[in-house]
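With one protein chain held back, the other chains of the complex are shown just where they sit.
First chain written, first letter: the chains are A, B and C, and each begins at residue 1.
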Amino acid sequence: MNMPIAWLTLRQLLGAKRTLLLVAAALLPITLAIVFRLTDPDVEPARFIAQTLLGRLVVGTMLPLAALVVGTAALGSEIEDGTAVYLLSKPLPRRVILLPKLAVCAGLTLAMMLVVTVVAGAIAAGGEEDGAAVILGFAVAVAAGSVVYSALFVLLSVYTTRAFISGLIYVFLWEQVVTRIFTGTRILSVRQYTIAVADGVAHVSSSVFDGNLDTWKAVVMMVVVTIAATYFAIRRLERFEIGETA
Amino acid sequence: MSERQSASGNIYDLGYRRYEGVRLGRRHAVVTLYLHSLRAAFGLGRPATAKIVPFGLAILALIPATIQLGIAAVASDIVELYSHSGYYSYVQWIIALFVAAVAPELVGRDQRSRTLTLYFSRSLLRVDYAIAKVAALTTALFVLTLLPQFVLFLGRAFAQDDLVGYARDNWRDLPPIIASGVLLCFFMASIAIAIASQTKRRAFATGGVLAYFAISLAMAGILLATLGGDTGGWALLLSGFHIAQGFTLWIFNIEPSSSETSSTYDLYQAGLSLWVYCVAALVYLAVCLGIIYRRYQGISA
Amino acid sequence: MPAPPPPTAVPAGPAAAIEVAKVSKWYGNVVAVNDISFTLGAGITGLLGPNGAGKSTMLHMLSGFLRPSAGSVRVLGQSAWKNPAIYAQVGLVPEREAVYPFLTGWEFVRLSARLQGLPDPDAAARRAIAEVDLASAQDRPTGGYSKGMKQRVKIAAAIVHDPRILVLDEPFNGADPRQRLHMMAMLRRMAAEGRTIVFSSHILEEVERLAEDVLVIVSGRLAASGDFREIRRLMIDRPHTFNVRSSDNRRLAAVLVGVPAVTGVDLEDTRLSVRSSDFGALTRALAPLAREAGVSLFEVLPADESLESVFSYLVKR
Partner (left out) sequence: MPMLETRGLTKRYPGVTALDSLDLSLEPGIIGLVGANGAGKSTLIKILLGLLEPTEGTGTLLGFDIAAQGPEVRQYVGYMPEHDCLPPDMSATDFVGHMARISGLPRTAARERTAETLRHVGLFEERYREIKGYSTGMKQRVKLAQALVHDPRLMLLDEPTNGLDPAGRDEMLDLVRRTGSEFGIAILMSSHLLGEIERVCDHLVVIEGGRLVRSGPIGEFTARTGTLLVEIDGDHAPLLARLKAAGLRVAEEGRALLIAFDDDRVYDLVRDGVAELDLGLVRIEQRRQQLEDIFREPAGV
């Protein structure tokens, strides 16, 4: 782990206006959980947490958006404004540049989402037994999902200058619409992997979750996707050409 | 080169000539920028690819009204499919996509290419620039709102045997159609420009505008569903779509439907008085215009 | 003249620091660089060419950022492409202005030192910042720097590891006159220590004052290389013209016409214009003839011996 690069990446991310927006957005699920608790509606908390609060809002929207914003800001914006040259012109193998960047992205996304998951979940569950299991399941799942999404979006950002918009299309069109309608495509959805992991870890009655992917399959797919994305990102960076316009 | 003349030959002066005509000043500059932006909203004067999205969405917005017109042509006395007051619910996403795609074009491009500096070095003031842009997007939206309403009006009129009679009986529909259409366009344009003017990057601007509508809609839905009518109802004031629906019904003086399949069921469940949505819309407008004003006062050129 | 080079801080390496052999670069059907070969040793070389001639592509290949489509670029004996190891001996100053706006000048230069794996990054950063005279601004974020300051902090980051080769893309862009003078002095000093310095520039006056040799790229081809005065001498199809003011122009004209190398003499109002295809013969003839004729020479000005005229000739050829 190259510490100067990790330090630089962290400075980049924490200084960016978009990261602040993310932190503000992270307050949404927490607010929702507080409102849920205060008004005490007649929905079973575990089900509300698994399907709406954490399943739909956190895993379905916040997690991919956070990973997208962070993942494309770390290296993509550097390539775009030309500052990547300062890293690429150092006597370091390119993987030594990419891996710390990826680790910081994944770590930052993970930290933000873990806090949101645990705090919002705990508030909404209010000590209910099934609730604790569901939160634990989601904590593990969100951690794993952060890594997979980060690897994917960092890969995207070294391949295309339109990484952000492509990522948006993937998140909103593919994961929100296509995989809902065509259930067969769920084997290719990070969101579905994440839900499946949460389901497997939580181990509560099947009515709580609405996923339908085997947990072990999901785990295998997550490992495969992460390794492949990282490998191709490094490969791309090794052959990265900087011309007159780039 | 100076002019030279003889009986049968002339050399004319092609050198620099001063401009002695009128200079029309600030108001002319605002109007010019407004018209230019209005054209730009539909990609006119730009390459063909810039026209695809705005024209595509405008056509999509017209489809329901055109269907009504078609039905009127084929069979005169069949049920009406779309009402004036409910039309915007069918096209709300199209309008949102339109402003999300077009607002960054109108305000982001000038920041990206730094043409803003040139504008501010002319007689335009910063506030003039903001006015021209909001007005242009508002007007552009008329094509997606008032035009289909007008087609719909014709469609319904054609469905009757007596065209003149229909117009005479139903002309009272027109003021609310126009009032709600103008307010809707102004409302959507202001929100979109307030968000889009914050960044010069098109992807972020488009994403931001869409994210506002999508997330606020989802939050309102979740809150209403989990909290129920009494308290959850206020959550609809987060959502731009619900507000637009609310003030449209208020202007048409129609109560939301209690049918679960109706698009206005959320409003029925929330049980708020419809004028509340109208006030909310005005508050949103004031806030958005304030944000836009501040943005252009502060932006460095 | 600069003082004799001090004992070099840089260990002696192979004679040619940069070897470019039969290099071409194309993008689809567009040929940006076409079969260029040259070698560079210690000293300052200016890379010239019109916009779009392939200068920047060449510099990017020298920097290992572009893969040559054909031929090879070797830096200190190693291939430049896909070989980050060379950067331990190479410093790069890119053309683009951007630096990390959130880092202070000090942090930025120190980051470079750490990424180079230097044993004492703080000392190296301090030295590099002092070299570009930026110590007073080192604790401010670079986002607030002027163009010239950004240029200097970029140079500091590029020389922090004391590289043997320095590649600079338009380094004088945005620098004010004082900063230019300072930077030129610095580059001369570094070259005198035995380093290889390549820079591109559009400002011919500067190249003329700074570079010992030039490389001229026109339409992707190497149009000329070497000392530009020598290049000028090689243009035998183009007469050398001198404008002379003297105590008696008419008399001087009369004697100059008799010199075989002189191909034309024009008497104008207050001066005399002399043309010759043989530079050496004319310049050597001028003073003795004037002395014989008893004419005082007040002014002798070569009309088209500047780098600017050489360059425009090469480009329009």
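Operating definition for what follows: contacts are C-beta pairs under 8 Å (C-beta built on N, C-alpha and C of every residue); 3 or more make two chains touch, one makes a residue touch a chain.
Small disclaimer: the values here were computed from a predicted structure and weren't measured.
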Among the chains presented, those that the missing one touches: B, C
Touching the absent chain when the full complex is considered, from C:Lys22, C:Lys82 or C:Lys147: C:Lys147
Absent-chain contact - pick from C:Trp81, C:Phe199 or C:Phe311: C:Phe311
Absent chain, residues of chain C that touch it: 1, 49-52, 146-149, 173-181, 202-205, 209, 279-280, 283-284, 286-288, 290-291, 296-302, 305, 308, 311-312, 315
For chain B, the residues touching the chain missing from this view: 15-19, 21-26, 28-29, 32-33, 36, 45-47, 50, 109-110, 113-115, 117-125, 301
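In the analysis below, only the chains that are shown with their structure count from here on.
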Contact graph of the chains (line, ring, star, complete, other): line
By mean Cα position, the chain sitting nearest the middle: A
Between chain B and chain C, centroid-to-centroid distance (C-alpha), Å: 56
Where chain A and chain C are represented by their mean Cα positions, the distance between them in whole Å: 50
Chain A-chain B separation of Cα centroids, rounded to whole Å: 34
Residue ranges of chain B touching chain A (in the complex, touch as defined): 201, 203-204, 206-207, 211, 214-215, 218-219, 222-223, 226-228, 231
Residue ranges of chain A in contact with chain C within the complex: 2, 4-5, 8, 11-12, 15, 81-83, 85-94, 238-239, 241-244
Chain C - residues contacting chain A, complex: 27, 56-57, 60, 63, 65-67, 82, 84-88, 90, 92, 94, 96, 98-100, 102-103, 111-112, 114-117, 157
